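Complex shown without one protein chain; remaining protein chains in place.
Then we have chain A:
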Amino acid sequence: MSKAAAKTRKGRSVIVHPLVVRITHWVNAFAIVCMVMSGWQIYDASPLLPFVFPPTITLGGWLGGAIAWHLAMMWLLIANGILYLGYGLASRHFKKSFFPLSARGVWSDFRSALHFNLSHTPGVYNAVQKLLYLGVLLLGILAFLSGLAMWKPVQFEWLAAILGSYPSLRWLHFIAMTGIVGFVVIHLALVIIVPRTLPSMITGRVRLDDETGVHHEA
């Protein structure tokens, strides 16, 4: 919007994150932290790579405790995921927020971000954000499917067969985790660089006078 137009609406605020998105975001944050930390403890019982995760950043204390955490939090994550996906599809939140998405748009917004020259409209994601959010959503689905196939390789044999042999399920699950953790690192780094995005994830609102004109935000 133009500076002049924004000035006339100074002091007003708009909702940029719907309530369902905010609730599921924070439930998801808690569940993912628990899943990743307990998952690291489970990994440590039989490492895939020549390293283990230090006990201080794992959850569960030992393999049995970690599995208990992992398979309990799994339900919170599933329930939350169903709520989020159901809302995202029904309210057209996904369609409005993540699409259209083009490679050209990602490249141009990525370059703009690097030059601190990215325009920002409240409640509208740039192409790089769209790509990251869609990507982490797909990684979450991969983690869910590979985890389900690993938990029930006989009852869901068709799923295990699609995804590969039992050892490859562990790798897929590990790769999905790595991608999700990579996303979280970028996500948190951006919140630290642009801290004013944090309150809006709680209140859902952005004051328009904070958002006038061109913003230097990635």
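Just so it is clear, a residue touches a chain if its C-beta (ideal position, glycine included) is under 8 Å from a C-beta of that chain, and two chains touch if they have at least 3 such contacts; residues count from 1.
Just so it is clear, contacts and distances are computed from a predicted model.
Trainee: For the chain that is missing from this picture, which UniProt protein name fits: "Molybdopterin-dependent oxidoreductase", "Phosphate transport system permease protein PstA", "Amino acid/amide ABC transporter ATP-binding protein 1 (HAAT family)" or "Nitrite reductase small subunit"?
Mentor: Matching "Molybdopterin-dependent oxidoreductase", "Phosphate transport system permease protein PstA", "Amino acid/amide ABC transporter ATP-binding protein 1 (HAAT family)" or "Nitrite reductase small subunit" to the record, the invisible chain is "Molybdopterin-dependent oxidoreductase".
Trainee: Would you indicate which residue among A:Arg170, A:His187 or A:Arg207 is in contact with the undisplayed chain?
Mentor: A:Arg170
Trainee: Touching the hidden chain in the complete assembly: which of A:Pro18, A:Gly105, A:Pro122 or A:Pro153 does that?
Mentor: Only one of A:Pro18, A:Gly105, A:Pro122 or A:Pro153 touches the chain omitted from view, namely A:Pro153.
Trainee: What does the interface between chain A and the hidden chain look like in terms of residue numbers?
Mentor: 33-34, 37, 42-43, 45-46, 55, 58-65, 67-69, 71-72, 75, 152-155, 157, 166-167, 170
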